[in-house]
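All protein chains but one are shown at their positions in the complex.
== subunit A ==
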Amino acid sequence: MRLLTHNFLKSNVKGTENGYPLNIEATTLKYEESPVNKPFILNLLPKLNYAAFYSAVQQLSPHCTEYSLPEIPSDIDTSNVDVIDEETIGKLHTWLLDVYLVEGFLVCPDTGRKFPVKDCIPNMILHEDEI
């Protein structure tokens, strides 16, 4: 699961207020480099919840030291993407698309419910008592 996907996921457990953003407990991560597609990233940014993305990156960084991944700015004006330089776009691309959570948990910030992630696939199914 990429952080781009993570950015859209929320917890629907009964009793959550927002259920967003989900905290990440990583067991296994994966890094696969891919070519940067600048217009794609720029189109994407306005739809991103940057704060959630940044917080996710902070949670994963300690587990990714072996790949020496770049740091990203703590804030970006996603409404005005034209001023973002190529280097930043590259960094964002890396974290959004190239880092995968392979095994671990997504944790609901409100209820603490842990959604398991296996083989890059998060399981967001609720139990009956969570509906």
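Here, contacts are C-beta pairs under 8 Å (C-beta built on N, C-alpha and C of every residue); 3 or more make two chains touch, one makes a residue touch a chain; residues count from 1.
Assume contacts and distances are computed from a predicted model.
One chain of this complex is left out of the view, and of "Propionyl-CoA carboxylase alpha chain, mitochondrial", "Nicastrin", "Fe2OG dioxygenase domain-containing protein" or "Glutathione S-transferase", the protein name its UniProt record gives is "Fe2OG dioxygenase domain-containing protein". Although one chain is not drawn, the whole complex shows that of A:12, A:27, A:58 or A:80 it is A:12 that touches it. Contact between subunit A and the absent chain runs through residues 1-2, 4-5, 8-12, 20, 32, 34-35, 37, 39-40, 42-44, 47, 49, 97, 100, 119-126, 128, 131.
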